[in-house]
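Note that one protein chain of the assembly has been removed; the remaining protein chains are unaltered in position.
Labels A and B are assigned to the chains in the order they are written; within every chain, residues are numbered from 1.
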Amino acid sequence: MRLTLLNVIVAVVLAIAFAALNAAYLVWAERRGAARIQRRPGPNINGPFGLLQPPLDGIKLMAKQLTIPGGADKIMFITAPVLAMFPAIMSFVTIPFSDTIVAKNMSVGVLMIFAFASMGSMSLLFAGWSSRNKYSMMSSVRAVSQAVAYEIPMLITTITVVMIAGSTDLMEIVHQQSRSILHWNIFPLLGNSHNLLMPFSFLIFFICTLAETNRAPFDLGEAESELVAGFHTEYGSMGFGLFFMGEYANIVIGSCMTTILFLGGWSCPFGLFPGVWWFILKLYLLIATFIWIRWTFPRTTIYGLLNLSWKILIPLSLFNLLFTAGLIKVF
Amino acid sequence: MNSPILLQPDETFILNVGPQHPATHGVLRVKMEMNGEYIVNAETVIGYIHRMHEKMGELKTYPQFLMNLSRMDYLGALGYSHGHVLLVEKASGIVVPERAEYIRAIMVELNRIASHLFWFGAFVMDLGGFSPLMYALQDREHILDMLEAVTGSRLTYCYFRFGGLYNDVDDDFITAARQFIPRMRKSMKKYHKLVTGNIIFRKRLEGIAPLSKEMCRKYGASSAVARGSGINFDVRKNEPYSVYPEFDFDVPVYHECDSLARYMVRMDEIEQSLRIVEQGLDKLPGGPIMPDKKPKLIKPPVGDYYQAVETARGSFGIRLVSDGGKNPYRLKLRSPTYSNMHLFDEACRGMMIMDALAFMGSLDLVIPEIDR
Partner (left out) sequence: MVAYFTEIFTGLMSLFIGMGITFKEFFKPTVTVSYPYETLTMSARYRGHIELVENEEGNSQCVVCGLCEKACPSDCITLAGEKPEGGKKKVLTKYMLDFTKCSLCGSCVESCSFGAITFSKEYNLASTKKEDFYFDLLKRLEERNT
């Protein structure tokens, strides 16, 4: 019992470290990647390849004063950035990086991650509401309607995968895909499902991840050309820093989930040396796609976004769910 | 202490967009009465960078006022200078050598392309796409390099003189311009693939902010705003000036009236400007760039003169009332964006704020040019 408790504490510390490190260096990667796409060098002054930029930015943010605007709801204003970071870190606890590297595997791992993910929109609501700024307010209203709209297709798609695996245990889901590359959930024919629509459900899940993490082209919450900076307009110093880290931590979580549910987790595409490095490789390829998408597309409108969810993604994912259920019954 | 923000269902709130706001690209302030995300009423407040250009025109002599014109619109400066020099030449009867006129036309068209490129980038950035801005700026840089090599400055040129030009173009410029044309055409293909075809982009512009012909006429809109609403009006064609009748080019007109139509007009105009530059380089005659006989002191005879030119932002009119003195009695500058912008108040009612700001981007506002 005591060993388990120790395990959890170590795991949480490692999760925080992993999340913070990822958040810091994903900012760097994003800036470098964006710069390459736009044919600029990007941050390259501080340290080799600008690698010292994230810690220096962190120090700068921490050294700044946290100003609370007059008329703001103080408690909510301070709670919001913490709430942005906390669920993301907690979600890391249950994510299996390999057979052995997992802090606490739970039989309801999928559920737990979704429970924490839905808390993320709460922090946006808190931040927008408490800032007492009209732009922030509008942003938080948008963020919540967006979160509601995109959690539904995301969950329905996840249910499809869970039905195929017959388990909500993330370990189990990966184990079932680890026989060969063709057994990954994304591939339709030989896999566990024989479901032709699986690539589409991968696409739906990926789009929903983009929307859930408030990433471009769905970054309506912080649409800088309309809402200045959205919900974090009034935040400076580490409050802003935490929002930023929370955003990147959420991206990591979303990519982890995509890897686990559709890309076979830590299993190797060629059946050789399965292990954590495969997981990391797939994870960062997905994150690179996130960055790539952000610097290619313009932003959608709020009604375009809701239309996409309610008129396209939800019907398609529901159809996919029924189709998969039928297939499971037949085979 | 906090008092909760209480809003009745039909209650509206005032949103101050600007004077410092990322979407207004300058110091324009829009007071919006909002019902949630919907605009009930909008009022544009201008004058934050009013610099009294018209008054300066009255106080300065004609040559001294030359450089003010390029400060009006910092993106398409040469077009405005062109209007001024044409007007004063007309008023005081100075004959411009043909070579100078051709070079002026080439320069103005290059400047127009540069201006449209910047607008394209900034517009897509308003919609949330950042990379097209960088690509557009790369192409614009080639133009600015060319213009700098000839005129000596990159943005606020003072190149045209009454009767001709400050200095002649060299062979380097001609080769650079010839190389630039195919490169720009290639880039245009890239922009159409990357931006115009993009479904997100189209969804944001198609059918948004329809401006009827009547409304464009009512507010005196010109440039792509009018041409996107089906009004075939281009000063270069309708009231020809300079050497434009010599060139073979089309005026792109779209009848959809929406933001996408305005976007398409400007993108097509880049191609038409390229055609003019191409023809101008082919036809460029030799000879002097300044007339042999030029009055030492410019004193137009008593009278009322008007000259309109098609700048990158629309029909720019300049009216001069001369009392025969060495500085004008009155110099009226009709800035095209001023008319285009005032459409916004009426057109954006009932729109969502995202669409309204996308619409504002499609009007191509340059604030110093509105305030003058």
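Here, a residue touches a chain if its C-beta (ideal position, glycine included) is under 8 Å from a C-beta of that chain, and two chains touch if they have at least 3 such contacts.
Quick caveat, the model's predicted, so the values are computed rather than measured.
K.L.:
Tell me the shown chains the invisible chain touches, ordered by label.
P.N.:
For the complete complex, the undisplayed chain touches A, B.
K.L.:
From the list B:30, B:46, B:125 or B:150, pick the residue that touches the absent chain.
P.N.:
From the options B:30, B:46, B:125 or B:150, the contact with the absent chain belongs to B:150.
K.L.:
Taking the entire complex into account, which one of B:13, B:74, B:166 or B:306 touches the absent chain?
P.N.:
In the complete complex, the chain left out is touched by residue B:166.
K.L.:
Against the chain that's been left off, what residues of chain A make contact? List them.
P.N.:
Considering the whole complex, chain A reaches the absent chain at 33, 35-41, 44, 292-293, 295-297, 312.
K.L.:
To test your reading of the contact rule: which positions on chain B touch the chain that is missing from view?
P.N.:
Its contact residues with the unshown chain are 60, 63-68, 71, 131, 135, 138, 145, 148-153, 156, 158, 166-167, 190, 193-195, 197-200.
Note that only the chains that are shown with their structure count from here on.
K.L.:
In whole angstrom, how far does the Cα centroid of chain A sit from the Cα centroid of chain B?
P.N.:
Distance between chain centres, rounded to whole Å: 43 Å.
K.L.:
Tell me, which parts of chain A touch chain B in their complex?
P.N.:
Listed in rising order, the residues are 34, 37-40, 71-73, 132, 134-135, 137-138, 141-142, 216-217, 219, 223-226, 228, 295-304.
K.L.:
Using the touch definition from the top, list the residues of chain B that touch chain A in their complex.
P.N.:
Spelled out, the residues of chain B in touch with chain A are 2, 5, 13, 15, 21-23, 34, 36-37, 124-131, 134-135, 138, 194-195, 198, 200-201, 203-204, 352-355, 357.
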